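Here the complex is missing one protein chain, while the rest keep their positions.
Order of writing sets the labels: A, B and C. Residues in every chain begin at 1.
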Amino acid sequence: MRMFRNDYSEGAAPEVLEALVRTNAEQHVGYTEGDDHCERARELIRAACGHDDVAVEFSIGGTSTNLVCIEGMTRGWEGVICTPEAHINTHETGAIAATGRSVLPTRDTDGFVSPAEAERVWRYQTGTGRHMTKPAVVYISNTTELGGVWSKERFDALCDWADERGLKVYLDGARLGSALTSPAAAGLTLEHIARRCAAFYLGGTKNGMLFGEAVVISDPALREAFPYLIKERGGLMAKGRLLGVQFEAAFERPADGGEAPFWRLARGANERAFRLRQGLLDLGFEAYGEAPSNQQFFSFEPKVAQRFADEAGCEVFQELPDGRLLTRFVCSWATTDDDVDEVLDLARSL
Amino acid sequence: MRMFRNDYSEGAAPEVLEALVRTNAEQHVGYTEGDDHCERARELIRAACGHDDVAVEFSIGGTSTNLVCIEGMTRGWEGVICTPEAHINTHETGAIAATGRSVLPTRDTDGFVSPAEAERVWRYQTGTGRHMTKPAVVYISNTTELGGVWSKERFDALCDWADERGLKVYLDGARLGSALTSPAAAGLTLEHIARRCAAFYLGGTKNGMLFGEAVVISDPALREAFPYLIKERGGLMAKGRLLGVQFEAAFERPADGGEAPFWRLARGANERAFRLRQGLLDLGFEAYGEAPSNQQFFSFEPKVAQRFADEAGCEVFQELPDGRLLTRFVCSWATTDDDVDEVLDLARSL
Amino acid sequence: MRMFRNDYSEGAAPEVLEALVRTNAEQHVGYTEGDDHCERARELIRAACGHDDVAVEFSIGGTSTNLVCIEGMTRGWEGVICTPEAHINTHETGAIAATGRSVLPTRDTDGFVSPAEAERVWRYQTGTGRHMTKPAVVYISNTTELGGVWSKERFDALCDWADERGLKVYLDGARLGSALTSPAAAGLTLEHIARRCAAFYLGGTKNGMLFGEAVVISDPALREAFPYLIKERGGLMAKGRLLGVQFEAAFERPADGGEAPFWRLARGANERAFRLRQGLLDLGFEAYGEAPSNQQFFSFEPKVAQRFADEAGCEVFQELPDGRLLTRFVCSWATTDDDVDEVLDLARSL
Partner (left out) sequence: MRMFRNDYSEGAAPEVLEALVRTNAEQHVGYTEGDDHCERARELIRAACGHDDVAVEFSIGGTSTNLVCIEGMTRGWEGVICTPEAHINTHETGAIAATGRSVLPTRDTDGFVSPAEAERVWRYQTGTGRHMTKPAVVYISNTTELGGVWSKERFDALCDWADERGLKVYLDGARLGSALTSPAAAGLTLEHIARRCAAFYLGGTKNGMLFGEAVVISDPALREAFPYLIKERGGLMAKGRLLGVQFEAAFERPADGGEAPFWRLARGANERAFRLRQGLLDLGFEAYGEAPSNQQFFSFEPKVAQRFADEAGCEVFQELPDGRLLTRFVCSWATTDDDVDEVLDLARSL
C-alpha cells in the first residue's frame, strides 16, 4: 500500500525528472548564476507573480530558506511572530535562534496568526523599550501546519495589521501549491501574495521536485542579503542549474495551453485528499478541524490509529484530551485514486 | 520620598563604598586575575558555599552572567527550560538567542518551574529527535521574578527531576541574598544550592554593591568555558579587582563575629518589605500573590496605583482581569523604617 | 569546446543518474534516516574506510559540511588553523565566523599547512591565555586549493604535530577522489585518513554526483553534534535518500570486480589533467607549481590567458609578479581525451 506519510516521501514528478535527465550533459558556471535554466525559471515565476520588480532566488529546502530569509529581514535584536505550531518554532532545531534572532509565538491554536494575538505579542514585546526583543516579521505558513488554507480575507486582515505596525509578512510556502489550488483560498492568488508579502517561497520539495524552493522577494533588505546569506549559511548549490531546471519544468505551461505542472500536481494531491476525507467521513470517522488541502487530520481510537500508521504509513501526532489519537494522511502528486481506495478498504475493515 | 522602584536604583552600601575608596590607590594586573582582593573574595565565597571544589568567577551584571553561563553549559542545538516570566525570556532583549541557544518556556504561572511542566516541555522537545531543540538546562530565579522564594522541598523536587533527565540546574541569584534570608527558604541554604546547581550567582548589584555578581560553578564544561566566554562576550572588567574588593567587603564577617554584610543587607531589605506589606494589608489593600522577599506586589485601583507610581516610584506592570493594576514596591538595603512609614502615610491618605 | 572551468560544472555521471531514475518511484521516510540506500551507502563507505566505528553522514555541499563539522568540533571561543587560501578563509563568505568561530590562517604559501607554521600560530594564540582565540582544529584540503596532493609523509607529520598539541585534524575532501588516485598520494590511503582525522568528507559534487558529500566522523563530539547541527543549519535534505542513492551508486563495485565508480571517475579526471599538462609543457607553456591532480595551473601572457578563458572556459585568478596571469584548467569525470586534444590544438595556435 502507498505510504500516506508525507509529500516529501516521493521522488520527482515525471516532467521534472525528465528535464533533469535531458539537461544532464550541459555544462554551467554554477551557483544559480548565469545559466539559461535559472534565468528562464525566474522569468516564469515572475510572470506567474504578475510582478517584474521582485527578485527570484532558489534554495535547497525549507529550513535553509526560512533561516536565510528571516535573518535577512531582521537585525540582531529583532524577532519573528508566529503561531506555537509554526515550523520555525518546532521542527527546525532552533534554526532561527542559531542566527541570533528570537521566535515570538502567539497563543493562536488553529494554525493561523490572528491580528489580535499578533497585536498582543507586539504590545508586550515593545512595552519596555530596548529591554525586549522587537518584533519585525510575522511568519505564516500556507497551508498551515494543521492543513489550513489562508483565505484572501484572513490574509488581508493580517497584512493590514502588519502594515500598521511596520512589520514585514513572510510566508512559508512549503505547500503553497496545495493552498492556492484549494477552494478555501477564496480569492487569494499568487499575484496578491507577491504584492503584500515582503518575501515568500514556492515549495518544490513537497510538490513534485527532487528538492528546491523558489524564493520571491520584495523586501529591499532581503534582496541585498539573500545572495550572500544563502552562501554564508551553506545553502547555495554549486550545481545551481538543478534548481533552475526543475522550476523551469514546473512552471512552463504545456504546449496545449494547459496548467503548468506546479499547479496541476498540487491540484491532483488536493483532489486525492478530498476523496480520502469524504470517504472516511462517509464511513463515520471523525475529522479533526478544517483541512481543505493535501493534509487530512483525523482522530481515531488508538487501535485504529495504529493500523493506519502500520499499513498506510500515517503519522500519529499526539493524544487528544478524549484519549483518541490525532493522525495525519498526506497525499502527494504521486497518490492515485486507487491508493486512496485501498486506504478506504482498510478503513472499512476496522 | 524614597523611590521604591528598584533595588538597583541605589548606590553602594557604606562598607562596600569604603572598601573601594580605601583600595583606590593600589595597582593590579587586572582582569580578576592575580590580585589579593579577588582571591580573598573567592575564598570567602567558597567557604560560605561549604565547598572547595567550585570555581568562583566575577561578572558585571545579570544579563552578561546569564548569557555566558547558559552558552557555556550548552551546545548549539540545545535550549534552556524556564518560566514564561523568566528574565531570560523577557527582559534581556533576546540575549540567549543572540548566543544561538533557544529559550523553552513552560506554562507555569507562579514564577516557579514545576517538575510537571518541565517534563512536559522535555517530552515535547525530545519527541522527534534531532528536529527540535534539545533541553539541556533548567533556569530558575531565586527570588523569582514575582518575588517568590524557593523552599528546600520545592528546589529538591526540581533538582531530582533534572537529575533524572540529565539536565543541569542554573540559578539566577540576582536577589539570592533576599531569598536565603527569607523565612520562606524553609531550609534551603547556600551550601545546598552549591551542591545541587551546575552553576548559580550571588547578586551584588541589587544587594549593596555598585555592580557585580559572583558566579559559583560546579559544571566542568562551564568551568572551562567561563574565563574565555566572559572575555569574548565583553563582560570581563579590565580593573577586575573592583569586583574582588566589593565581594570581599560583602562577605568578610565583621570583627564582632556578626553576619557578613551580604546577608545583613539582604535581611534588612526583607524586613522593610515585610513591614510595608503588613502595613498595606492592615490598611485593607490587596496583596498579589505570596512574595516573602524584598519585592512586594499589590493590586490597586488605577488611581491609587498612579499615586504610588508618582510619589513612591513604584512600577506599574499590567492591568489585571478585574481592571486593577499590578504594582510593585521594591525595598533595598538603603530603605529605612521611616521610608516605609512615609509610604504607609501616603497609603492612608488614598 | 568543453569548458574546463570547474568540475562542478558537469551533471551526474551515467551510473549515478541511472540510479536516481531507477529509484525515483520509491517512497521513503526521509532525512537520510531509515532508508535502505543511505544504510547501504554508509556500509560501503565504512568498508572502504576499513573502520566500523566511524559515523557516516551525508550533506548537500562543501560549505554546509565545513561549517557544521567545524562548529561541531569546537566551542565558542575556539578557532581553526588553515592556510591563507583555505576555502573556509576565502570563498565561503565568512561561514565559519557566522557560527561564531574564528579562522586562524598560517603564512604557508603552497596550500599545505606545515607543522612549523601551525606551531607558530598555536604559540601566538595561546600565549596570553583567555584573551585570544584558542586553536582547536586544523583544517586541510586534499587536494589543496592549489591542486596539491598530500603525501602520507606530509600528512603524518601534521597529524603528529596535532596529536601533540591536542588539536583535531579535519580534512576537506571536496576533491578527495582526485587526491587519493594521484601518484602523489605516495601511500596515503582512505583507511589511513579515516584512522587519523577527527572528521573528513568524500566529495561527491565534484566527482560525478548531482550533489552531495559523505562525512566520515571519528570525533565523539561531532558524532553527537552532526545530526542536530545539519538540521539546525538548514543542510538536512527532506528527501535524504537522494544522497544515499548517489553514494551507493558511487561506491558499489561493479559485477566484474572492478573499481567502484567513485575512484574510477576521479582517476579518469586525473588522467585527462595529466595529458593536458604534458601537452602544454611540450608546447613550451609554463606550469605553475606542482599539481598532480585534476586541477592544472599555468601562467600565461595576458592575451593567451584570455583566449583560454574565452574558448576553454578557464578561470583566470590573478596577476603574477611578472605580469603573467595565473590560469586554471579543471578536468572532470566528463572530460575526454578529445576534449583535451581540442585545448591542445587551441594552444598550438596561440
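The working rule: a contact is a pair of C-beta atoms (placed from the backbone, for glycine too) under 8 Å apart; a residue touches a chain by one contact, two chains touch by 3 or more.
What you are looking at is a predicted structure, and each value in this text was computed from that prediction instead of being measured.
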Out of A:Pro227, A:Gly240, A:Pro292 or A:Gly313, which touches the unshown chain?
A:Pro227
Thinking of the whole complex, not just what is shown, which of B:Arg154, B:Arg233, B:Arg275 or B:Arg328 touches the missing chain?
B:Arg233
Residue positions on chain C contacting the omitted chain are 76-77, 79, 90-94, 96-103, 128, 130-133
Absent-chain interface residues of chain A come out as 71-72, 75-77, 99-100, 129-131, 134, 225, 227-229, 231-232
On chain B, where is the contact patch with the chain that was removed from view?
2-3, 5-6, 8-12, 17, 20-21, 23-30, 60-68, 92-95, 98, 205-206, 210-211, 228, 231-239, 242, 313, 334
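Convention: only the chains that are shown with their structure count from here on.
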Report the inter-chain centroid distance for chain B and chain C in whole angstrom, where each centroid is the mean of the CA atoms.
50
For chain C, what residues touch not just one other chain but two or more?
228, 231-232
